[in-house]
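Every protein chain but one is kept in place in this view of the complex.
Let's look at chain A:
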């Protein structure tokens, strides 16, 4: 027993010696030595990269300036947007017609504004939201032009050899929307000082 302990101590001391030597010599070799007990955790340094915050700043500012310039001069052309309505996403541009399925309260003739804009794009630029683009940056206006029912759909279930057969018929409520306007308002990269108060009644 004592022999075993002595052996272990020897090992330990040799390990510590070796360890200190290595540190003195070169930092890079540490991982290979420490992999001795890396079965349970890793001592390898996490790979990292030092990012220069000013590296892309010039390019970003240039792009933002160009977009703002296009919008202020009105040369951006036709815009499109990806909007989220009643659980589905639609790519829309001015004059489009959409159908929204399921129960949806807006009534015929109502003019509504679609606020969940996930993406706004022109021929030369695209603003991608994370997940939504900044509130008040884009306006998507629509008119409800029709509320109708879909064609009769058949829900037929049958299990073979089980004397089980059911048939149901149903129709889905549909709401037709005309997109009146997709426009870029405000300036890019100029967020309001206070946000989140758009829908609060004080």
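Everything that follows uses one rule, which is that a contact is a pair of C-beta atoms (placed from the backbone, for glycine too) under 8 Å apart; a residue touches a chain by one contact, two chains touch by 3 or more; residues count from 1.
As a working rule, contacts and distances are computed from a predicted model.
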Requested in this report: Would you kindly match the missing chain to its UniProt protein name, picking from "MIP18 family-like domain-containing protein", "Cytosolic Fe-S cluster assembly factor NUBP2", "Large ribosomal subunit protein mL43" or "Protein YIPF"?
Outcome: "Large ribosomal subunit protein mL43"
Query raised in the report: Which parts of chain A are in contact with the chain that was left out?
Result: 77-80, 90, 92-93, 95-99, 101, 107-109, 121-123, 126, 143-151, 174, 176, 178, 180
